[in-house]
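Please find one structure pasted underneath; my questions will follow.
The complex appears here without one of its protein chains, the remainder shown in place.
Just so it is clear, A and B label the chains in written order, and each chain counts residues from 1 on its own.
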Amino acid sequence: MISQTEIRLDTNGRGTYDITSDVQAAVRDAGISLGLCNVFIRHTSASLMLCENADPAVLRDLETFMSRTVPDGDPMFTHTAEGPDDMPAHVRSILTQSDLNLPVRDGRCDLGTWQGVYLWEHRTAPHRRTVTVTINGD
Amino acid sequence: MISQTEIRLDTNGRGTYDITSDVQAAVRDAGISLGLCNVFIRHTSASLMLCENADPAVLRDLETFMSRTVPDGDPMFTHTAEGPDDMPAHVRSILTQSDLNLPVRDGRCDLGTWQGVYLWEHRTAPHRRTVTVTINGD
Partner (left out) sequence: MISQTEIRLDTNGRGTYDITSDVQAAVRDAGISLGLCNVFIRHTSASLMLCENADPAVLRDLETFMSRTVPDGDPMFTHTAEGPDDMPAHVRSILTQSDLNLPVRDGRCDLGTWQGVYLWEHRTAPHRRTVTVTINGD
């Protein structure tokens, strides 16, 4: 049985947003017990990741790492029409994930104890983001 | 219903190749309405990505970023049998994707407006590349 739904999120700009409970709700609503849950983001300047969900410093350090590795306003970038964070947002998306595929068991995504599902907004301005969730199982 | 097909591409060497229409054709041929499309590359020196499909400068800037982050001929690399771009090609593949999993709705991959599916050839010489497409749905 396959079903599909959407999660919509208005971000406040660059940062990480925990969507674990939204994803779990989508799986619960799908009514399957065993299978897979695909989480897909319909954008190229925001991305998805599974990350440690206990210490907020982990998320801050990830942002620090990305800001250093892909600096806003780096003169090597030519695609700057939308500002200094435009091209870095695409690079950050390429280096992380556009889709996650999570095992479902007993009617929920069977994540590890410390795993959360995060949307990572890479643009500095607020954006409306859409995530498609497709659940496939019995 | 599950079906599988292949996309074959002869690259002209390093660069990005838009395979969105090939993937959409595979989904159309599969005859499903709702489900998922898995795109898998059978190589470790070329990879896949979802990327902004409007401004070609984005793809050029991505190449610039990767060339700087994983320089050809970097003396830290010991696996150099096939030349200075050999090991960087493996690193670039690891940092991007070997498989993409795209939601299917109304008989096509339901991508965002600005998302295209790209094969990224990381070797400087031309290569024949094979991508397996597996479609699963109703």
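Methods note: a residue touches a chain if its C-beta (ideal position, glycine included) is under 8 Å from a C-beta of that chain, and two chains touch if they have at least 3 such contacts.
This structure is a prediction, so every number in the text was calculated from the model and none was measured.
K.L.:
Quick one: say which of B:16, B:53, B:115 or B:136 touches the chain that got left out.
P.N.:
Answering carefully, the residue with contact to the hidden chain is B:136.
K.L.:
Using the definition of touch stated at the top, determine which of B:24, B:38 or B:115 touches the missing chain.
P.N.:
If we include the chain that is not displayed, B:38 is the one touching it.
K.L.:
Of the residues A:24, A:96 or A:132, I need the one that contacts the missing chain.
P.N.:
Touching the chain that is not displayed is residue A:96.
K.L.:
Can you tell me which of A:34, A:76 or A:125 touches the chain that was removed from the display?
P.N.:
Residue touching the absent chain, from the options given: A:34.
K.L.:
Under the stated touch rule, tell me which residues of subunit B contact the chain that is not displayed.
P.N.:
Touching the missing chain: residues 2-4, 38, 40-45, 69-70, 76-79, 81, 87, 90-91, 93-95, 97-99, 101, 130, 132, 134, 136.
K.L.:
Need a quick check: the contact residues on subunit A for the chain that isn't drawn.
P.N.:
Considering the whole complex, subunit A reaches the absent chain at 34-36, 49-52, 55, 57-58, 60-62, 64-65, 68-69, 95-97, 100-103, 105, 110-112, 114-115, 136-138.
We adopt the following convention: only the chains that are shown with their structure count from here on.
K.L.:
What's the distance between the Cα centroids of subunit A and subunit B, rounded to whole Å?
P.N.:
Here the centre of subunit B sits 20 Å away from the centre of subunit A.
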